[in-house]
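Structure first, then comments.
Only one protein chain is missing; all other protein chains are in place.
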Amino acid sequence: MIATHYTYWIIFGLMMIGLYAVMSHGNLVKKLIGLNVFQVAVFMFFISLGRVDDGSPPIITEGIDVYSHPLPHVLILTAIVVGVATTSVGVAIAIRIYEAYGTVEEDTALARDAADEGAE
Amino acid sequence: MTSQLPALQVVVPLLGAAGCVLLRSAFGAWVLFSVVAVASLTTSVALTVQVWDGDVIRYEMGGWPAPAGIELLIDRANVAVLLLLGVIAVIAAGYGRHSIEVEVPTRRIRMFYAALCLLLTGLLGITVTGDAFNLFVFLEISSLSSYALIALGRRRRALLAAFQYLVIGTVGGTFLLIGVGLAYSVTGTLNMADLAERLPAVVGNRAVTGAVVFIFVGLGIKMALFPLHAWLPGAYSEAPSVVSIVLAAVGTKVAIYAFARFAFTVFGIDVVFTDLPIGEAILVVGSLAMLAGAAVACFQQDFKRLLAWSSIGQVGMIVTGVGLATASGVSAAYLHIINHAIIKGALFAAAGVLLLRLGSTSLDSMAGLGRRMPLTFGAVVIAGLGLIGVPPTAGFASKWALAAALVEDDQWLILAIMLASSLLAMVYVGRIVEVGWFRAPAKFDEQAAESGEQATAGANPGVLRVREQTSLLMAGSVALLTGVSVYFGVDASLPSNLADGAARILTGGGAP
Partner (left out) sequence: MNPTLALPLAVFLPLAGATGVLLCRGRPNARDAVSVAAGVALAAVLISLWPAALDGARVELWAWLPNITLTLELEPLGLLFATVAGVLWPVTTVYSIGYMRANRERNQTRFYAFFALAIGAAQLIAMSGDLVTMFIGYEMLTLATWPLVAHQGTAEARRGARTYLIILLTTSIGLLLPAIVWTAVLAGTTQFATGGVLVGEAGPVVLTLLYAMYLFGIGKVALMPFHRWLPAAMVAPTPVSALLHAVAVVKAGAFAVVKVTIYVFGLDTLADSGGADPMVWVAAITLLVAGAIAVTRDDLKARLAYSTISQLAYIALGAALVDPDAVLEGALHIATHAVGKITLFFCAGAIYVATGLTRVSQLDGLGARMPFTFAAFTLASLSIIGLPPLAGTWDKILLMEGAVNGDWTVLAGVILVGSLLSIAYLLPVSVRAFLLPERAAVGAVRDDPSGVPPPRVPIQEAPASCVVPLCLTALACVAMFFFEYELVEPLARVLEGR
């Protein structure tokens, strides 16, 4: 199981690393990086699902009968687009947070809001 | 033409988004969004009429046949949600005309409407699609546009709320993707109908279990199911008023619909509720949500935040109905999806009116307001009674339906919890009433309001321009939603027929 499905374990490890980064860091950019690691791991999981033993890449050529499943690739293409869009929206918001607060540390930003509230 | 309606339901708002970007004027964007909203409502009404007798419409996108191509699916389980989306879109268009003008910088208005169109596209897409992967894509479309919309909130902390929602929401969306992937890995299909056919053969497979759990958790984040609700209070309370209305009224509801669709027609009651303890899990977290949401709402100092926490509790009520997995339970859930959307829509709409008038939604600023703005405040109170579930408001009808479903299922403890949460709702609604009518108004100092406004505006440049007058359309939206919430309490036959039809499709074992 471990030997034959080692890719899944690697992917699983990546996912955990990504989630850990999202949760443990107060820095918004690092959060986004963790989010990307997490998403990419899932994309790789999907692609690995499409692999067929002894299959060749899904390009029709003479003399080859066994192909890997092409559908997951196509789907993941879409998902990658979604991922890119998410990252760009995230980065855009992070930049605006930097403009508004002068920091990309979540704790510092929250503290400045709290300070504002106290001042009011 | 009528055969193309399912596609139009999604394509029209999508094109509208592109159009809003291309149009150079804010007013043009508003006109376009209004057209899109009315078109959506018209389409959903037409679709409702077509499937009212129990028909199912399957539409092959682009003419590609089902398993490979993407299929759209219209039946009684989703027309209720489509109708709701249409109505809320129209309300948002009417309400937004003035509210957006004041809350959002002029140069951003057309992009705002573009994002609003995309949000509508995503939510409608989730609802009509018959393809599991496609659902993920639409979920992300709706999420991405809502992050952008929330970030346009008037205060800078809207940005933090949007970012927090982005992180949590993306994790949720990715969880959904994992779940869909697992289901695909054992069945080799993404079409919901095909999935439903092939899944029974592989029941017991750990991948199926994994798929159910990942989809449940992923959608749980989207529906802000306690304890996955962390993004909701910030997002609802910081977003511009129109966005708050749309998100609170239909944002989470669509995720609940998606879960019901997966649970009942894709995986089937046997897998989700008999083999796996998902039903029990939902009942437990639903009960906790009802108590925690209502209890935390009692201690909020900000009106919109209070409403947001109340939403967390109400979502708990809805999923409890789904978790019962009986026809009457699902019907009650649908009824409350409709009723709560109307009630919360009315409340957030009223909150927007108050925001424009007062420049703030804190409860302190609302002191003594009942005398100065009796109509708006009266609407708040009537809708608030709906949250408690006092007759003759819509909340009473759904509370009745859920209570009956719980009694049928002998869930006495949950019934007690539901009633306790209603009583907690009485406490937080009571607080609003007392603040509004029985607390002396804080000295309303125009000068101070002016300078406070400038201070906030300085932090988030050019965003807040408080105006005194409320537009007729905004007031009309509040009045309309409040009126409907009372009408649905006095005569609940329309929403409950919709809900019953949905429940029959979902729990009656009809193929998706």
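Order as written gives the chain letters A and B; numbering starts at 1 within each chain.
Methods note: a residue touches a chain if its C-beta (ideal position, glycine included) is under 8 Å from a C-beta of that chain, and two chains touch if they have at least 3 such contacts.
Model, not experiment: these values are computed from the prediction.
Every shown chain that the unseen chain touches in the whole complex is listed here: B.
For the chain missing from the display, the contacting residue among B:Val21, B:Ala281, B:Ala404 or B:Ala479 is B:Ala404, taking the whole complex into account. Of the candidate positions B:Val266, B:Leu324, B:Leu415 or B:Ile432, contact with the hidden chain is made by B:Leu415.
Residues of chain B that touch the chain left out of the display are 385, 388-392, 396-397, 399-401, 403-404, 407-408, 415, 419-420, 422-423, 426, 430, 434, 438, 490-493, 496-497, 500.
What we mean here is this: only the chains that are shown with their structure count from here on.
Chain A and chain B have Cα centroids lying 26 Å from one another. Against chain B, the residues of chain A that register as touching in their complex are 19, 22, 28, 31-32, 35, 38-39, 42, 45-46, 49, 69, 71-72, 75, 78-79, 82, 85-86, 89-90, 92-94, 96-97, 100-101, 106, 109-110, 113, 116, 120. Residue ranges of chain B in contact with chain A, taken from their complex: 133, 136-137, 140, 144, 147-148, 151, 156-157, 159-160, 162-163, 166-167, 170-171, 173-174, 177-178, 181, 184-185, 188, 190, 452, 459-460.
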